[in-house]
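Removed from the display is one protein chain of the complex; every other protein chain stays in position.
To keep things simple, chains are lettered A and B as they appear, and every chain counts its residues starting from 1.
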Amino acid sequence: MSRYFTEEHEWIDVDGESATVGITDYAQEQLGDIVFAEVPAAGTELAKGGDAAVVESVKAASDIYAPVSGTVTEGNGALEEDPALVNSDPEGDGWFFRITLSDTGELEALMNENAYKAFVDGL
Amino acid sequence: MRYLPLTDTDRHAMLGKIGASSIDDLFIDVPEEARLDGTIEGLPNHASEMAVEQHFSNLARKNMAASHHPSFLGCGAYRHHVPASVDHLIQRGEFLTAYTPYQPEIAQGTLQMLFEFQTQVARLFGCDVANASMYDGSTACWEAISMAGRVTKRSKAVLSSGLHPHYVSLCKTMARFTGDALSVALPEFAGSDTKRLLDEIDGETSAVVVQYPDILGRIEDMSAIAEKAHENGALLVAVVTEPVALGAIKSPGEMGADIVVGEGQSIGVGLQFGGPYVGLFACQQKFVRQMPGRLCGETVDAEGKRGFVLTLSTREQHIRREKATSNICTNSGLCALAFSIHMSLLGERGLRELAMLNHAKAVQAAERLSAIDGIRLVNENFFNEFTLELPVEARPLVHQLAEKHILGGVSLGRLYPGEEALSNGLVVAVTETASDEDIEALASALEELLS
Partner (left out) sequence: MSEINKSGWKPEMFEERRRGDETFTGNKALMLEEALIFEIGDIHTTGVDFADAPPAASRLGGLERVRNIGLPGLSEPEAVRHYTRLSRQNYGIDLGVFPLGSCTMKHNPRLNEKVARMKGFADVHPLQPVETVQGALGVINELAFWLIDLTGMHGVAMSPKAGAHGELCGILCIRAALEARGEGRKVILVPESAHGTNPATAAFAGFAVEEIPANERGRVDLEALKARLGPDIAGVMITNPNTCGLFEPDMKAISDAVHEAGGYVYCDGANFNAIVGRVRPGDLGIDAMHINLHKTFSTPHGGGGPGSGPVVLSEALSPYGPLPFTERHADGYITLVEEETAGDRHPDSFGRMTAFHGQMGMFTRALSYILSHGADGLKQVAEDAVLNANYVLRNLEHVLDAPFAGSGPCMHEVIFSDNGMADGFSTLDIAKGLIDEGFHPMTVYFPLVVHGAMLVEPTETESKAALDQFIGALRSVAERAKAGDESLKTAPSFAPRRRLDETLAARKPKLVWTEPEPAVAAE
């Protein structure tokens, strides 16, 4: 399994054709206390760069864009009940959705952990 | 100039501190050609308080105040007695001259009031939640249709023929620009259009919009419409223009309405020639994040004390900008306060007594008026407003009544100009403010004019 990152501060764990998407620790830190998360339903077709999910803090609303194209297999229902999971465990239990990739080639444009770390340090 | 505290000495000293030689130096960004040489043309210079008051007294005298004459106008605005304490309390400077409660630590008065208001409205309408108010009933009605579109991701609304024609007109204006499809129809004396509504609901319908009581004063159970709407994945939007009615009849929420909006004017606000009024907006819990407008919620402060804040603001324009649920920024705070105070004074008992008094008077009036030769009562059921079918066109008759200093109702010719089938209709509202003498005055005048 390998983990990729985007410049929009999403992480993607890829295991063959399937992947799990969430936002990074840096992103949750920037947003502050998360009060609401809306995740896509299973079966939703996502196009790379399109709106996929919504995350809200008290004073900000952010769209989560699909880092890659594919079909959603599962949204993280736990976030609706407990959006604070995004703050407490952003890169674990606070995941947003799982997806079946339609084009694994899209992964090539993404960053690995070191590249992302350097990207964040440069901000 | 009584409203401007600075003296010329102050101004001089302040310009000195700023380092400007004259006030004109502070307007240098205004291009030369846009600067006015003197003062605005035509407008007289400042006037004394006495002179201004006199000007308004003269204008006010040219109007027939409803309270000075027998008055039976309704159709979306109702005259009720408002207790003296309501107007006294809303004029307390801390309410009157406060802003939207952005700094909750010093706005708990407004916030707690809004929380109480939201609860009152939700309970009255039979819904889970309500917002902190909207501009008025008509704009709230469009906001409800718009919200139903967001919830269902559809854009076809079916409007009952009993919906206030001004509300319909507004919805048509908006739909023309948003591309929503609206199905509309004219009311008929023969009966409501429940069958049409049931027939038109299909898998593409976003909302069915039903006014209760309707524009002719009729009341009808909405349960079947709610059921059909829900089977098809559509929402039932109920519109209440006379909230006092809900002291006597079932709430729309009890009959399955998903969103209930209304005009709150008749409780606490007064007629005011059409505004400002207060839009009421309530819905079921599951739709709360799609609601427009401000919402007040309970929380605690750093010491654990209960307090209130504006919440779920990420729906709103100042955060979401072009993706907001609505462009609305203000609510109708002071009118919501008037509504809430009046409602607290009434309480459940007072509201029910008020409603039953309205109904009893309306029944009496309807019996008296429909006994006049040639006049027919259109309604089978009604609350405090009913429609009479006259043997003549109603619109000229309303003017003749006004000459006799009677505000005798709203002619359907005014609301539906050019519609022959409705032109003999007169909508008469009878509230607790109508005395027996007022009703008799209207009856005698009608007898005289129709003889």
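Observations on the model:
The criterion applied here is as follows: a residue touches a chain if its C-beta (ideal position, glycine included) is under 8 Å from a C-beta of that chain, and two chains touch if they have at least 3 such contacts.
This one's a predicted model, so the numbers in the text were calculated from it and none came from an experiment.
Taking every chain of the complex into account, the omitted one touches A, B. Of the listed residues B:T139, B:S161 or B:Q211, the one in contact with the hidden chain in the full complex is B:T139. Taking the complete complex into account, B:S71 is the one of B:S71, B:S160, B:T205 or B:Q284 that touches the chain left out. Checked against the full complex, the one of B:I145, B:L159, B:L280 or B:L346 touching the unshown chain is B:L346.
Within the whole complex, the absent chain has one touching residue among B:P70, B:G262 or B:G333, and that is B:G333. Where chain A meets the omitted chain, the residues involved are 33, 35-36, 56-59, 83-84.
Everything below uses one rule, namely that only the chains that are shown with their structure count from here on.
Distance between chain centres (mean CA atoms), chain A to chain B: 44 Å. Here chain B touches chain A in the complex through residues 289, 313-314, 319-320, 323, going by the rule given at the top. The touching residues of chain A, counted against chain B in their complex, run 36, 56-61.
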